[in-house]
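Just one protein chain is left out here, and the rest sit where they should.
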Amino acid sequence: MRLHVPTPLRWSDLDAYGHVNNARMLSLLEEARIQAFWMSEETAEHAVGATTAVIDATPGSSTLTLIARQEVEYLAPIPYRRQPLDVELWIGHLGGASIDVSYEVYSPEGISPRELHTRASTTIVLVDAATGRPRRITDVEREAWTPYLEAPLQFRRR
Amino acid sequence: MRLHVPTPLRWSDLDAYGHVNNARMLSLLEEARIQAFWMSEETAEHAVGATTAVIDATPGSSTLTLIARQEVEYLAPIPYRRQPLDVELWIGHLGGASIDVSYEVYSPEGISPRELHTRASTTIVLVDAATGRPRRITDVEREAWTPYLEAPLQFRRR
Amino acid sequence: MRLHVPTPLRWSDLDAYGHVNNARMLSLLEEARIQAFWMSEETAEHAVGATTAVIDATPGSSTLTLIARQEVEYLAPIPYRRQPLDVELWIGHLGGASIDVSYEVYSPEGISPRELHTRASTTIVLVDAATGRPRRITDVEREAWTPYLEAPLQFRRR
Partner (left out) sequence: MRLHVPTPLRWSDLDAYGHVNNARMLSLLEEARIQAFWMSEETAEHAVGATTAVIDATPGSSTLTLIARQEVEYLAPIPYRRQPLDVELWIGHLGGASIDVSYEVYSPEGISPRELHTRASTTIVLVDAATGRPRRITDVEREAWTPYLEAPLQFRRR
């Protein structure tokens, strides 16, 4: 199952070419991911995913999440629009201590024709805050995330 | 009359102190201002202000808008929240060729108690794209903007 | 006495108008200020100011520095250049618990004619990390900072 996360642009996401900057795209994916799966104080109830699927990243939490790897394909430039991008997001792989999140970034809902702008994948490692070492995904987490598990992206240009 | 512009945060707006960065605040104000008063292709109908009040900044438009001055008071640090900040925005002064936009940035709606985080003012000059020189605000623009005219902010620390 | 802080641009500082974005300018001023007066681990010896003038902002330091206020005048747009901007920086006011830093941002050294792009002022409050309350500037700090004290900027558009 994929989550659809409406992800607002800012005019300041544009670079001198007048399109969303390629580096800024990773901030947009980060924000979509946080909206979908991360919990922070006061906000767990707003997560797009089921509450049991969110990662507790409140200060003092026992788990840190580190980005180990990212891969991005830019298919079509993105102009500034007031309406949020439609980011489809799912889990491409559940490892022992890591998660691969896959994304497809589409034009805003209601814009026709629908256009696929960007495809990306992020590998996140769960780290025990106390020891600084990777820690295993728990059974509760695995069960909560399994509904969002789909085949990972196949990148075209490798 | 003040406009209320819901202005979403991003986790990447935080700096190493864990609060919204002071420079990034100006990007948030820019975005609120664009949402309220600026028009771009496909998006005029989404402006928060009346359509007649928006500035046509579509490519090829005959008017450029330049930032001449900004003043910001930071009253209380802003944490990351999923809910958008509540930015109150009005016109503090209508000059011959310039507009002063005033802002008060409040905690998201529904957060209690409501907190005033930031007060700011931006001076924008309308520039003729062809000549590169300031151009006068037209009667039509002046009429459209007048409902949003209120007393400008009085800054505390001057 | 003014400090001259060479402050490198990045291409990503440009916005869709092809000039350094007005919000990003505050990040450039922040960086110039840190290069001039702040100390962090391993780097005190690189400060542009005399070492005794730097603020100890290493983790675990007893002092936090909060931005209370900023004022910026944008006089001329800044293009991307490989050479660093020439930021002149001095202390415009030494209060009981606060410092006003003044800046004039000039074109890179060697570019002729020399152009003044931006004038700005930042009010910084020293805060006791333990109590969260403003703390007085010490005699040692006051003595170290006094050589950099000059008349504050007079802003043109107020």
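For reference, chains read A, B and C in written order, and residue numbers begin at 1 within each chain.
Throughout what follows, contacts are C-beta pairs under 8 Å (C-beta built on N, C-alpha and C of every residue); 3 or more make two chains touch, one makes a residue touch a chain.
Just so it is clear, the model here is predicted, and its values are computed rather than measured.
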Candidates A:I67, A:L116 or A:A130 - the one touching the absent chain: A:I67
Touching the absent chain when the full complex is considered, from C:S27, C:Q70, C:S102 or C:T122: C:S27
Residue among B:N21, B:Q35 or B:T122 touching the omitted chain: B:N21
Interface with the undisplayed chain - residues on subunit A: 17, 21-27, 30, 64, 66-74, 77, 123, 155, 157
Residues of subunit C in contact with the chain not shown: 8, 10-12, 18, 27, 30-31, 34-35, 40, 42-43, 46-47, 59, 80-83, 111
Touching residues on subunit B - with respect to the absent chain: 11-12, 14-16, 18, 21, 23, 80
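Please note the rule applied: only the chains that are shown with their structure count from here on.
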Maximum centroid distance from subunit B, chain identifier (CA atoms): A
Pair of chains ranked first by number of touching C-beta pairs: B-C
Whole-Å separation of chain centres (CA-atom averages), subunit A against subunit B: 29
Gap in Å, rounded to a whole number, between the CA centres of subunit C and subunit B: 25
Subunit B: positions in contact with at least two other chains: 27, 30
